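All protein chains of the complex are present and in place, except for one that has been dropped.
Moving on, here comes subunit A:
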Amino acid sequence: MPNEAVSTLTTARSSSKRPAGTLYRGNTGMWSWVLHRITGVAIYFFLLVHVLDTAMIRVSPGAYDAVMSTYKNPIMGLGETALVIAIMFHAFNGLRIILIDFWSKGAKYQRLLFWIVIAVWVIGTLGFAPIHLHNVFTEPH
C-alpha cells in the first residue's frame, strides 16, 4: 500500500498545512540542497560572463576599462555583493557536504553543521558587504 509506506516515513501528523513532518522534506537538509543549487547556477552564469569580460584585456585597454566601468555601477555593485554572498554559501555548504561524506561523525552532526554554515556565512557577509558597498558607493579618489 503506498499510503502505508508514506506514513512510516512520517514522524507526526500535524494539523498545520506546512508540508514538513518527514526526515528530509522542509528541513535543513532540503533547504541547504535548494540553496546549493540556486547559488551554483547563479555562479555558473556569472563565470561565463566573467571569462568573456576578462578576455577584453586581449582586445584593448579601452575595451577592458569600458566593460569594467559597468561593474562599478551601483546596481552592478549590489549584484556583485549578492554574488559573493552566494559564493560564500556555496563554499561553506560544500565543505559541510564533504564533511558529511568523509567524516565518520559528519552525518550525525549534519544539522549542527548546517547552522555552523549559516553562522559563518552571516559573519562572512558582515565582513565583505560593508567593504564592497563602501567601494561601490564612494567616489574614486
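Definition applied: contacts are C-beta pairs under 8 Å (C-beta built on N, C-alpha and C of every residue); 3 or more make two chains touch, one makes a residue touch a chain; residues count from 1.
Operating definition for what follows: contacts and distances are computed from a predicted model.
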| item | value |
| --- | --- |
| Protein that the absent chain corresponds to, by UniProt name, given "Sugar ABC transporter permease", "Succinate dehydrogenase", "Sarcosine oxidase subunit delta" or "Ger(X)C family spore germination protein" | "Succinate dehydrogenase" |
| Touch criterion as defined above, residue of A:Leu35, A:Ile87 or A:Ile116 at the omitted chain | A:Ile87 |
| Options A:Met68, A:Ala82, A:Ala107 or A:Val122, residue touching the unrepresented chain | A:Met68 |
| Residue, one of A:Ile43, A:Leu78 or A:Ile118, that touches the chain absent here | A:Ile43 |
| Where the unshown chain meets subunit A, residue by residue | 37, 40-41, 43-44, 47-48, 51-52, 54-55, 57-58, 60-62, 64-65, 68, 71-72, 77, 80, 84, 87, 91, 94-95, 97-98, 101-102, 128, 131-132, 135-136, 140-141 |
